[in-house]
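Only a single protein chain was left out; the remaining protein chains are all shown in position.
The block that comes next holds subunit A.
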Amino acid sequence: MASEFRVTLRSPDLSVGVATAMKAVFLRDVKTAFRQPQDLLNPLLFFVMVVTLFPLGVSPEVSFLQQAGSGILWVAALLSVLLSLDHLYRHDFDDGTLEQLVLQPQPLFLLVLAKSLAHWVLTGLPLVLLTPVLGVMVHLEGNSVAVLCLTLLIGTPVLSLIGSIGAALTLGLRSAGVLLSLLIIPLYIPVLIFGTGTVMAASEGAPVAGQLALMGAFLVLALTLAPFASAAALRISLSNS
């Protein structure tokens, strides 16, 4: 009789490799995101709307937009990444998936890295793809649009990675949204400065390889360090709840 009720306790499956686990986390995040397409669309709509505010609110003149366009697009992209960060861990936190993730035998920081990359593919990458259209709307020249796309391509993953630290720190807190912006915007400023600075240099005909290399250095730094901080923050937030 007793044997029917025996629970078999299995040790965690260590045979699953790190790469397989990361791939599984990544694909899961992408799949679940596509089940809620509206959530994917919202940051993009926000991006477009914020960009629209500037010609209407400040000045629709071509000379102004050509000067400020790259900055406007960068700020709008930064803000929409910031707004989407809440989704990075929130659902998984609410339904307990996150606790399972922390309990996995694979190193947490690699799983966090996979989640951050999924976040970038779902928000940053679409923003980059949308940029040429908006670039034309703010009268940027062809070369500037290309450089702008390149800087956003390098810069938005940095935003996702740094943002994952803030999202993990504010997990489960009241008024997490405002606090998240407060914590993360100071860390975003250097990326913004170099991103727009590169486009400015390009529009003046200066070489941009050096600045792009610096942004690449930011990306490498964020890729290697941010997941550690984010994983540590996740453990703290989970022990709190």
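Following the convention adopted for this analysis, a residue touches a chain if its C-beta (ideal position, glycine included) is under 8 Å from a C-beta of that chain, and two chains touch if they have at least 3 such contacts; residues count from 1.
Note that contacts and distances are computed from a predicted model.
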### Message
Suppose you had to identify the omitted chain by its UniProt name; would it be "Molybdenum transport system permease", "Cytochrome c oxidase subunit 1", "Sortilin (Neurotensin receptor 3)" or "Heme exporter protein C"?
### Response
"Heme exporter protein C"
### Summary
The one residue from A:I185, A:A201 or A:L223 touching the chain left out of view is A:I185
### Query
Which of these, A:I165, A:V199 or A:L212, touches the one chain of the complex that we don't see?
A:I165
### Query
For subunit A, which residues reach the chain that was dropped from this view?
165, 169-170, 173-175, 179, 182-183, 185-187, 189-190, 193, 229, 232-233, 236-237, 239-240
